[in-house]
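With one protein chain withheld, the remaining protein chains of the complex are depicted in position.
Order as written gives the chain letters A and B; numbering starts at 1 within each chain.
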Amino acid sequence: MRSLLAFTSLIARPATFLWGALAVIVVTIAVVGVQEPDVPVLIASDYALLVCFGYPFVAGTLAGMALREFQSSSFAWTLPGVRSRTALGFLACALTLSMVVVALTLSGDVTQNLVLLTGFGTASFYLGAVSVHPASRWLGFASSLLALLVVFESGHMARLIDTYLLTSVSLTAVLTGLCMQQLFGLSVFRGMPSIPTSPMAGAFSLNASLRMERLKLVTATHTHVDELPAGFDHSIWSWVRAAAYESYGPQPVKVALRSISRLGLLFCLIVLHTLLEPRSVPLLEMIGKITYDALFRPPYLAAIGDRPPYVAVSLWIAAMGAGIVFATPLALRSKLLYPLARRQRSQIAHRASLALGATFAVLMAASFLIVGHLAGWLADYPLRMDFIPFFVRPLLGTLILLPSAQYAAVLSLTSNFTKQYGAAFLLIMGMTAFVTVVLAWSFLLPSVLTLTEMVLSAALLIASQFVYRRALEKRYTQADLV
Amino acid sequence: MNYAIEFAGLTKRFEQVAVLDDVTLTIGKSSLVGLLGRNGSGKTTLLRHVVGQLLPTAGIAETLGRTTSDLRRDEFERIGFVPQEIRLLDWMTVSQHISYVRGFYKRWDSERESRLLDELELDGNMQVGALSTGDVQKLAVVLAVCHHPELLILDEPVSNLDPIARSLMLEFLLEVTREDDATIVISSHVLRDVERIVDWVVCLNHGRVMTDEALDELKERYAEWHVTKQDGKLPASFTESFVVEQEVNGREARVIVRSDGADAESFRAAYSCELVVRALNLEQLFPVLIGGDQA
Partner (left out) sequence: MLIAVDTSSGVPVYRQIMDQVRFHISTGMLEPGDAIPSTRSLSAELGVTPMTISKAFSLLEAEGLLDRRRGLPLVVRARAAEQVQASKLEALRTALGPIVTMTRQLGVASRHATELFRKLLEDSQE
């Protein structure tokens, strides 16, 4: 019993699972509702997989965050039997949770194999944990991809599992085993407490006082303390460049390209979607067709397959926006003292946000255009520019909402882990709502931007920036900054 | 296995930089050892090797008779560790955190726990995230001592405490050695504190052990001589092997020596000079201990 408590009390935080449940229900209803409005959400057989996989996955990500926090706490390593106890408690959580979910979902449907679904639920709990855990990047990538597949292709996946039952069960078992090993490995417990909380050793404006030999030694690969940006002249843009330097190191372009490379996962998803679709043309041509359709959705072509990945594309754009705002924000370090007045800091923060948003928009649009036209070429479509590509509206929507996310990121600098925890789920719910609205917008309106739409979008863009700027000013002049 | 800690030829490199360089060191049972050294001398790295959090690049590290890479539940039941950078679970309250940690140990002294909370003035209902750095440090010590460890590793445990709390903490550590017969290794920059409680001193400099000796022995061996000569001049420098540091100025000199009493007589006779011997405390000895001593 004591062993079980070792992990379960870590996730006994109030509201943890409430947020998760809410998020999953909203996601499920939105995804299913958009794709097939006339199917009742919780009864249809392939959606059973979605729910039984989805909820443990989200709960697993929470558990993974709790585990990560615990493992990076310096007191954890010397607790006796810490690995076996947390591993056991974790397994108990996964099993209990998936059993509960399966029992709740399938009350009206007797054709499902309960044991199998419980197994998948347990596995997805582990996959969810790995996806947010730094232990193994590759496994995290694989698990995210798998989760996306189940969410966006649950029909196909259910069919696949039915056809290749033994293979899929053993594959899942192997994957889960790998996850267990990665999450509770000796090296993870040993190493995580010694990772310094801040990976970079200092800011250029204070570099002399921050030269700590020890920190430099450990963070040798991240340090750029000694390199000053050339041509620093104390103007606002100069400070924005300094912020870029402090956030991304001496090569900000590299960081931008690296974060855009996360679009790769979306294209993996589209390719996998193609593989799962029944097809009559060569594979490459099929990939081209589906990608072109998913990104551009031209009015003169019929949709291919029964569920084209529009949801995935629009969700991706929103997620990329949230990603750059929260994971790789462009900002001066919040806890350092710069020779800047509060008002100046708010101006710099706003200018930096603008720069980040613009970079984001340009990079996204460019990569979608390039990939889309490449796909069109693969599919042998003629080059046509007389319509508004599908991705433009989600992108516009994201840009309009970006300042609110950026403001949340500014607020989160002074809040603790617990608050960020709940905020993550507010974000998921917000994104889901956003995708639903954007899709409705895209599907209901013609494929050419109307004048009203253009004027309205521009007005909203400007208004959101204006409000954001005022909010920043207010915060930087009136609130505690650390 | 008569040693609590045993290092033989221990070397640790981070990215080619040797942070510990051929450290050979044994720490006997029931001693109170002060680990001293400047910033970046390798103290924290050394202590992290003791609990097996870091593994040697070369050499052997054993704690409580077991190689540190295989330390398991039994050993950790007997070890208490207060790391330098304390990261606790911020969202728990103090008493929640204590009972969480308590769940891991077979024995737990609730009486010691409540007495410490009381003496150190920690409020059990406070959230850990809202504690001041000093209070976090106190809590970390409470978490590390209530299972009566045989080996207590403290990396800078008093650096953020106010003088009163520091004094209480030191009293308490002395009590731990008295009651539990524990081995305590404490690293600190506050030499006055270390001096008060430790009986053995290990000094590191650039990852090498420069001193490994009993504190009393050090205080007895090292002394400062104030040398004056009434007539004639003193030599420009003294070449005696027991002279560790010197500052000669014509007819007057200040030397730090490592010797026993007999050397003073012969020195006086050789230079026909007057000697005033002054004992050195740890703070005065420290530069010598991390520098010249080759013993």
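Here, a contact is a pair of C-beta atoms (placed from the backbone, for glycine too) under 8 Å apart; a residue touches a chain by one contact, two chains touch by 3 or more.
Just so it is clear, the model here is predicted, and its values are computed rather than measured.
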For the chain not depicted, the shown chains it touches: B
Among B:15, B:162 or B:220, residue touching the chain not depicted: B:220
Residue in contact with the excluded chain [from B:136, B:158, B:244 or B:282]: B:282
Per the touch definition above, residue among B:228, B:241 or B:266 touching the missing chain: B:228
Selected from B:15, B:70, B:85 or B:171 as touching the chain missing from the view: B:171
Residues of chain B in contact with the chain not shown: 31-32, 170-171, 174-175, 177-178, 192, 195-197, 199, 215-216, 219-220, 223, 228, 230, 274-276, 278-285
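Assume only the chains that are shown with their structure count from here on.
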Chain B-facing residues of chain A, complex: 2, 5-6, 9-10, 13, 69-70, 72-75, 77-82, 85, 190, 193-194, 196-197, 212-214, 217-218, 220-221, 416-418
Residue ranges of chain B in contact with chain A within the complex: 14-15, 17, 19, 39-40, 44, 48, 51-55, 72-74, 76-77, 79-81, 83, 85-91, 100-101, 103-106, 129, 140, 143-144
